[in-house]
Structure formats: C-alpha cells, structure tokens
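All protein chains but one are shown at their positions in the complex.
Now for chain A:
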C-alpha cells in the first residue's frame, strides 16, 4: 500500500512507509486470503481473459504489498548482536518461548533463524543500534553461508509454518554409538554449553574393592535398571575376588559381570552361568550318582549317595518286538552272502572294499557319488529339511545388506551435514526445551543444482543420526521437496 497522503514524487516512489492514519486503519484488516479461481488453458487474447488476468494480478499485488502492522504491546522487543550472531530479548518472551530460544545467565536469547521467523510472523521487533531492522535487513544480516544459509532458512521457515518444532542439530550432543548401544538415558541441555561433563558409560574394571563398590552404587543411582539391585548384591562378592582369578566358593558367575550387567537387556532376575564349571550328573553310567553340590541346595538339606542300580533294573529291558517287515529284512540280510556279491568280488583289497561300502552307504542316503564326491557339490541335500528363507539365502548371489552396514568406518564429510532436528507439531503442548526427546526426523538441506547424495553420504548420515530417520530437503528456487531413504527387506519366507 503506497503512501497515499503525500504526492507521488520520486521520493515516494519507493517509499513503503504507512502513515499513522493507515496504521490505525490496519486494525480492521481482513485476515482471509481470497481463493484462486480456475485457470484457463490457452491465451486467446480475449477481453475476458485480460480482465481476469488483471484481476488476479491486482489481487496478487494487494496481498504482496501489505505491510506488517502490529500493536506495540503485542511485539517482543529484541536486540541483534552481530559479534555473537545472537538476538537478545529485551521484553519477556511470548508463547513462542515454549519451543524456541534458550536462556544464558538469565538472558533470553534467540538464534538468528528463529528471530527472523518471528519477525516474519509479526511477533518480534529486532533493533540494532536503536533502529528497528526491516525484514530485508534481517535476511541480509542473519543469513549467511557460515551460519544458516538462505536455503536452510527456507526449509526452516517452511517446517515452522506447518507447525513443526525445528531445532539446530548439534552432532556433539548426540550420544556416541557405544553409549547408544548401552541405551543409557540421556539428558540434554540445548544451546548453552554443558556444564557437567558427561559421565563415562562404562567404568573400567579395577581390582580395588572400593572402586567397584562405588561404581556399582553410582550405576544404581543413575541407571535405575532392574539389574541394578543385583549388581549391588553381586559386587561385594566379585570385588572380593578381583579379576586375578582367586579361588572362590562359587565359580558360576564370570568375574566381569558387574560392568556388563548394567548394559545387558537380560530378563530381571536371571544370571549368566558359566556352564564349563557346572557338572551335570551322568545318568547313563550305571553305578552311583554323586551327590549335588551342597551350595546349590537350600541350607540344611543333606542328601546321601544315590544308588541307581535298582532304578536301572526298572528300565525296560525287554526284547524289542519287530514288525513283520523288520523281521523279513533281518532274514534277508542274513541270507545274502557277501562273497557272492559281484561288486565285492571286483575289489582287490580291503581299501577298495571300504570304498565300495561307503559308496553304497552314500547312495542309500541319497548322496550319489557323482554329485557329492567331486569338486563342485550341490548346495543342498534334498533329503534334508530346510526353510524357504534359508534356501534362498543359499542360492543368493547378491547378499542383502542394511543401510547401516559398514557405516561406522566413514568419517563425517564436510559438505553434507544434518542441519535440523524436527519434532512433531502435536507434541508442542508438553514439549520441553531442556529434554526434547527423540526427534521425529532430521533434516539435511541440499539443492537441486547440487549433487544427489551417494551411498557413502547416506550411510554416514544415517549412522550419525542413529535410529532417527533422515529426510533430505531438496530446495529448488522456492519449491521444497522432501525425500527419505528407507531400509527395505525383501520377503524371504513363503507361507502356503
């Protein structure tokens, strides 16, 4: 809305300042966008089309030209600090503080992209040297290739306008793959530097009793896993032994249990037994059975030696009654004379006879020599049962892989990096900046002019992101397209 009160001169040709009268009248502006009508197919130079075009254009210009007018009371005042590249709030923050900004030493601060977005929404007025910044000033001052680029801001704004909560991605605040493996609960402090050093997830095994005990206590405190009380009870016992391998009353639990138990996802209450040292009684051997280890039994029970002889007598020792077919087979075998066998006569020595026997055995079992004794053997014996999945696995030429295979060895590249964490819009009500939780997705911003991410980049970014999917936002001069790569397993089992 160009200035209507002053005469149209060169001075006012580019002046987009509203007069106080216009500012006051802006209170009663409509907040609706007119719907766009149907488009035509081909221009035919008709008056009707020209008129409709002019109408569309006029509507377009009136929407685009509207300036932001806000009540001073609704605006949060802030100051831009170019040296620190941060915006500091002077008046208390509004509702946006729930999902944006961070505080340091009592001051409320906003990142440049957040401040610019709020300026565009009309919630924030940023001053620099006591003069307000226009949106153009904001774009030129806040966005640059070394902090947040214009393309990244486009993606940021697009997602924020849809309602998502978008934060900058900080690779150092992500847990290391080892910590992720141990599945430790994380506590994050976004923005401000972490004051407490992160506790190392795995205490190194030491032989001092106090060290092991204090570690067990520490883990009991901050892990709160069901195993923790077991750890506390096991620690005093193992700490007395130490890893040096002293003689103990029980050798069933391996010495390094306390360190590993914290991370194991075993069922609560179960222990890992060292089966090499447990001797199970051999019931097959006749004679006597040694009594069980006294430490296994509840206190006070003293079994005697068990005599298995009467039990063995009670085992069914009757002669097997064969069916008719089986009896016939037995008779036939007894009648057949091995000396009359032609193939046996051809054998010149015992070695050849043994080979003949083996061949016959193999053929009987379905493994003929011409298939199985050569260099190239069949992949699978058809007489053996096998599931479809395993069979497909045997005949597969290309091995299937998943996205994260081998990803750990790639170093983070310079040109591709994850820019933002994105959280769902419906979680805004109970969103906590200090503990945002797991993001819905992570954004990597690229452009249609640039290269397509290759497999190496996809692997290393997925690895860096952990179990959060990565979405690639391809920016094309105003249009943003979102792409994601998913792992897919081909079905292997066939169920009839």
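The rule is short, and it goes like this: a contact is a pair of C-beta atoms (placed from the backbone, for glycine too) under 8 Å apart; a residue touches a chain by one contact, two chains touch by 3 or more; residues count from 1.
By our rule, contacts and distances are computed from a predicted model.
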item	value
Omitted chain, identified by the protein name its UniProt record gives, among "tRNA-splicing endonuclease subunit Sen34", "Ubiquitin carboxyl-terminal hydrolase", "Transcription factor bHLH60" or "1-aminocyclopropane-1-carboxylate synthase-like"	"tRNA-splicing endonuclease subunit Sen34"
Among A:23, A:297, A:322 or A:408, the residue in touch with the chain that has been omitted	A:23
Sole residue of A:131, A:320 or A:338 that reaches the chain not shown, by the stated touch rule	A:131
Sole contact to the chain not displayed, among A:86, A:100 or A:143	A:143
Residues of chain A (touch criterion as defined above) contacting the omitted chain	2, 7-11, 13-18, 20-21, 23-24, 26-27, 29-33, 36, 39-43, 49, 52-53, 56-57, 60-61, 63-73, 75, 117, 119-122, 125, 129-132, 134-137, 139-141, 143-145, 149-150, 154, 157-158, 161-163, 448, 474, 476-479, 481
